[in-house]
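Shown here: the complex without one of its protein chains, the others still in place.
Right after this comes chain A.
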Amino acid sequence: MGAVTLPLDAKESEQEELQGLREQLVSVDHRFAPSILLETTDDQIHISGAIRTSSTLYTLNNEKQVEKLKSAKQHNDILQLHGIQVVGSSRQFLREYVFSIFQTKVLSVYRSKEMTVWLNQSKKKQKVKKKTYVRVTDPDNDREIKRVQKVAVRALYATGLDYGMVTCGVGTSKKISIVQVDPSPKLNEDLERLFIKAVSDYRKKLRKSSTPSKNIMLGADPEFIMVTPKGSLIVASKYFPIQGKIGCDAAWLGDNRSHKPIVELRPDPTTDPLRLSVRVYQCLLHAAKKVQHVQCKWLAGALPYPKYPIGGHVHFSGIEPSFQLLRALDNYLALPLVVCEDPRGKDRRPKYGFLGDFRMQEHGGFEYRTPPSWLITPTLTKGVLVLSKIIAGNFEQLMYNPLGDPGIQKAYYDGNKGVLREWIPDLWQDIKRLDDYEAYQNVVDEFFSFIQQGKTWDESLDLRKAWRLPPYHTKKR
């Protein structure tokens, strides 16, 4: 079964629509279509006068990607590039999970029957035994499932697909590996219904106009660390509470889990990215007052101190994290940041800073976790927050997806600035086309010209200098 083309409009009643979809999407042997193209008329492309050229919105499971995954080697290479463990030569797991996933939504979870007895299976004669799987009805209450599920969604995203079935294994020491990402899985009746419903919901959402960007709330929790003049890490929790506007990240130092070294700023969210930048500054100022008596340097960036990677997560609410939005954030925000990062920062990836890293939040929104801590300078801070807002409000109109190419992905993970920099002019130009650009022109241009000039930040410098925070506030005003 090849790609299936569907009209964007469904004129029938819901039940007829679902029945129709089943006929088109599920083959006789119960396999789901490997890719779906949603047909649009010109009217639909020109929604509200803007041109939606972003074809990825209308393609589910790009055919090229599906083709690539047919080769086991390419399948594994892609996943490994993104830092995801794949199954080795022996497929021996304690438990296996099968997730049906549509973009960021997990539709169902099946778990293999647990083996409580260890049985010797000599490697020569080993046959792949057919496993029995049981559906898990309350996956949200299971700690292990939550962990494995994140890896499964990440694997699906890494393969460039939009939906599919991901099989994961949990081995000894809780090690998670991906067995397979299948774009065209064989389904039972329940799963057929779930996948069809997901496609129908997606189509409905596309027909509706997108969230106006003024309704998107933006928040952030950028981090920094403090080091002594001799360069050792300071326990931040001595000076700041764990919770609070200026708090500490959960990571701990040494054996005592109450020693928290990473300071985290938690400015109140707002719809205005510039207002948010000011709030970040206020938090920094407040923090500067609190530790003014301590001899130290404040460091931001990606990996200013070995083994303590730090991040600059951006929080969104009022908008759902579709794969297209995450891809837009990767291309238009994470990619430029790698061009100007301190070369030392590349070691943060792929454990952290991998593409499409997001986490759902209790407030109903989500947090985009790929960027490093951009507290380095005010220009970067403003640039990142403003771009986040612009991208979230307009991702349907953005044209480029350089990170769809494995070569560019590799350059991203390796920190190969030369390859990535070639894309900056196009990305910048594309942002300039948007209506929201005008309001933030200065900030966006400053951000991109900083990157275009080939400058990189130095994450061993005290960030308070750039922000003119005490004790550096009186110099050259």
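The rule is simple: a contact is a pair of C-beta atoms (placed from the backbone, for glycine too) under 8 Å apart; a residue touches a chain by one contact, two chains touch by 3 or more; residues count from 1.
Going forward, contacts and distances are computed from a predicted model.
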Chain not present in the shown complex, as UniProt names it (candidates "Spore coat protein E", "ABC transporter", "Acetyl-CoA acetyltransferase" or "FAD-dependent oxidoreductase"): "Spore coat protein E"
Option touching the unshown chain, where A:361, A:379 or A:460 are the choices: A:379
Contact with the hidden chain (one of A:10, A:94 or A:107): A:94
Sole residue of A:22, A:113, A:286 or A:410 that reaches the chain not shown, by the stated touch rule: A:286
Residues belonging to chain A that touch the chain removed from view: 94, 116-120, 143, 172-174, 255, 257-258, 277-278, 281-282, 285-286, 288-289, 377-379, 450, 466-468, 470, 473
